[in-house]
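What you see is the complex with one protein chain gone and the rest in place.
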């Protein structure tokens, strides 16, 4: 009932963004880890690859000897936890994808995003890093916040290395593990999350349907309910993560 | 306002499973009937056909002289109430399909289910009866329960005769009645019900769209909110069943 949690953040975030959730999980008895993926945050090396990002989390887990933990990935973080699951499937109690990418083998995040995103990344990256424009953040990522909340959250964001969005990932082993039923999975979908637009590109069931037998959990809210509904989000992460 | 209700259970259930709902409907003045479909429950004859199941409910209604009742079917029960409607359309005040099958003429439930279900039924039936494996129940049927609730509910289930899932049904008259506007219909959809996976095979709007002018009612929850949210379910059944 009180498995440890490892929470992996999305693009433009760091581990610190999880604090409101980590705090709530700790209050009900969970140990919680919120590592920052290599390449994110102040002073990060922009010349990292997606593989470097994965390694940073695998090492974090190995160094601390973590076992039997619930591994949560948000958004971009879904690609990280998919690769971590390949590296150490036996250590993971359950994978929780929260509006997260579950890529097909060989694809990058950009390969599975609408053309408008691909062009935005290509057109506005600076020194290999990409920052989300304010109007996109406000309308499509934090559509359920008032403007001051959306602005304050925007100020906390960091650039994302373009490699994280463009590197094509070998996920053959991940999909074999799924097909073999060796990974227990949940997908948490916020029903007003339009960071991937509803319809053809929607998070759910597009990505969730790739996880085999998978528990679906939903809640109202945007891609960033972290900032607007931490209580509800923490409760839903527990609902998604329990046995 | 206080029409009688006849509630028809789904696969792996009996009429007794409706008790928490029946109780709540009675408290607001409805008379409620919860017959068990032939072939289900302790000591049931496993050599029944789907037609036997239908007959058992038609006889139940005829023997008690029930008229002007709301006829509710859950899941598999949707196929039963469709056939009961053919037998006695003039007795039915309204049909309520709660995440229930509305089959095309000539199809079986298996014909309209994902391949994974068909293979599961074929692979694990014993003596012509099929029990749902625990992981499928826990992740896809009671995804909104905690584990103890899901376990306790699992213990109450009974096997389903494979005929109920494999018999192909003549529903020509049912679809004629629908096309002629002679049956008032509601469809109650639980938005986290993934017993039929979201997407191509989803309950709604796949099945609801076959009912012509049909009132749609929705609530959050899994396929088995009977066990997790009896108050909300009873309220929604009333909302779906009223004039």
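For reference, chains read A and B in written order, and residue numbers begin at 1 within each chain.
Here is the rule we use: contacts are C-beta pairs under 8 Å (C-beta built on N, C-alpha and C of every residue); 3 or more make two chains touch, one makes a residue touch a chain.
All figures in this text were calculated on a predicted structure; none of them were measured in a lab.
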Selected from A:36, A:108 or A:143 as touching the chain missing from the view: A:143
Listed residues B:106, B:148 or B:205, member touching the removed chain: B:205
Where the unshown chain meets chain A, residue by residue: 135-136, 138-140, 143-144, 146-147, 191-192, 194, 197-199, 220
Sites on chain B contacted by the missing partner chain, in the whole complex: 184, 191, 204-205, 208-209, 213-218, 239, 242-243
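Please note the rule applied: only the chains that are shown with their structure count from here on.
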Rounded Å distance between chain A and chain B, as computed from the means of their C-alpha atoms: 37
